[in-house]
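Just one protein chain is left out here, and the rest sit where they should.
== chain A ==
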Amino acid sequence: MLARETSPLKQTPLHALHLARGAKMVPFAGYDMPVQYTAGVLKEHLHTRGNAGLFDVSHMGQLVLKAKSGNVADAALALEKLVPQDIVGIAPGRQRYAQFTNDDGGLLDDLMVANFGDHLFLVVNAACKAEDEAHLRAHLSDACEIVSLADRALIALQGPKAESALAKLCADVSAMKFMDAGPRRVADIDCFVSRSGYTGEDGFEISVPADKAETLVTALLDNPDVLPIGLGARDSLRLEAGLCLYGHDIDTTTTPIEGALEWSVQKVRRSGGARAGGFPGADKILAQFAQGASRRRVGLKPDGRAPVREGAALFADPTSTEQIGKVTSGGFGPSLNAPVAMGYLPISLSALDTTVFAEVRGQRLPLKVAATPFVPNTYKR
C-alpha cells in the first residue's frame, strides 16, 4: 500500500492573525487558509456587499517580468507570446486581465498584468504559480528576468466602503480608477495597489512586504467598516459576479471563446489586428473568433431554492439520457437569496432564458440561462 503523502500546509504571513480572529482554517492550494470567521459565510458575504471585506490572498503568486533591455515594452512584447491579450497596450499605471494559453487554445491559468513603468507585475493563481513561473522561464528567459516575489503578502479590500477605509491610510487611492495599478505608500509601508479584486465590488488589491502584512491588516481592521472575510464568501461573491474560478469554470480544455472571455482578447491580437496571433493555440482561438465555438459558458439560475453545485450534469429536458453539459460552479447567492450557477452548454441551448435541467440527487431540476453578473458590479470606471 502506498503511504499517503502528507506534505505540511504552507502558511501565509497572516496565518496567526486568522487564528487570533477565530477563523476556521482549511487546506487550499497547499496553504492553510481561512474559509470563514465567526460571523459565517452568509454574513461575511453580505458585509462585503454592504461595507468592506478584507481577504488574505497571499497564497496567490506575484511575479515581476523585467526586460533585459530595460524597456518595459520589450517585456510586454515577450509576454504576448504566451497570452492572447494586448500587453503592449497596457499604459503605465494600468492593469489588465489575461490568460496563459496552451497549444490547443485551452487555458493554463488566468492572471492580472500591470505595467509598473519599468517592468510588468503579474498576479497568478496559487495552484498554478509554480507551473506559471516555469512556463515564463522556459519561454521568456532570453528576453526577460523573471522574479518571484515570494516575500510579499497580498490582500484584497472589497466593497462600497473599501475606498474610504483605504483612503485613511493612503489618501491618493481615491483618485484611482478601476484597473489603475502601481506603487503606493499605505500606512507608511511601500505597497503595490491596484483598484481591482474578484468580488464584483469596487475595491483594491494590495501587495505588501510579508513582514509588514500584519501591521497593514491590523490598521485596516481597526476600522469598524472592515471585517476579515474567508474563502467561503470569496467564492460566493465571485460566483454572483459571474467571474471564472480557474480549475472550475475554465481550465486547459476551455478556450477563451468557450469560456465567454472574448472581451478579454483585444482586437489588436485578433485576425486583422496589428499583432494578431503569435500566442499558443492562436490557430484554434482565432478560428473560433471567426466561426464560433460549439459550446459556451453561461450563467444559470435554478428555478427553485435548491443549490445546483459544481459537477451536476445538464440535460435538455427532464427525461433525456444524453448529457449536454455540466455545472462548473454553483451554490447559493446570499445577495440574491437564491441559488446561482455557471456551466457549459451547447451553443444551440445557450441563449438567455433557455430552460435546461440539472440532475441533483436523482431529480431533474429546471434552470434558466441567465445573464452574468448575477449581481451588478460596482467598479469605479
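Methods note: a contact is a pair of C-beta atoms (placed from the backbone, for glycine too) under 8 Å apart; a residue touches a chain by one contact, two chains touch by 3 or more; residues count from 1.
Basically, contacts and distances are computed from a predicted model.
Undergrad: For the complex's missing chain, which UniProt name, "Thioredoxin family protein", "Glycine cleavage system H protein", "Methionine biosynthesis protein MetW" or "LutB/LldF family L-lactate oxidation iron-sulfur protein"?
TA: For the chain missing from the view, the UniProt record says "Glycine cleavage system H protein".
Undergrad: Touching the hidden chain in the complete assembly: which of A:13, A:84, A:106 or A:232 does that?
TA: A:232
Undergrad: Of the residues listed, A:100, A:279 or A:332, which one is in contact with the missing chain?
TA: Result: among the candidates, A:332 touches the missing chain.
Undergrad: Check each of A:307, A:325 or A:343 against the chain that is not shown and name the one that touches it.
TA: Going through A:307, A:325 or A:343 one by one, A:307 is the residue touching the chain not shown.
Undergrad: Can you tell me which of A:27, A:40 or A:92 touches the chain that was removed from the display?
TA: A:40
Undergrad: Please output the residues of chain A touching the missing chain, sorted low to high.
TA: Touching the chain left out of view, chain A contributes residues 35-36, 40-43, 45, 232, 235-236, 305-307, 309, 331-332, 334, 339, 361.
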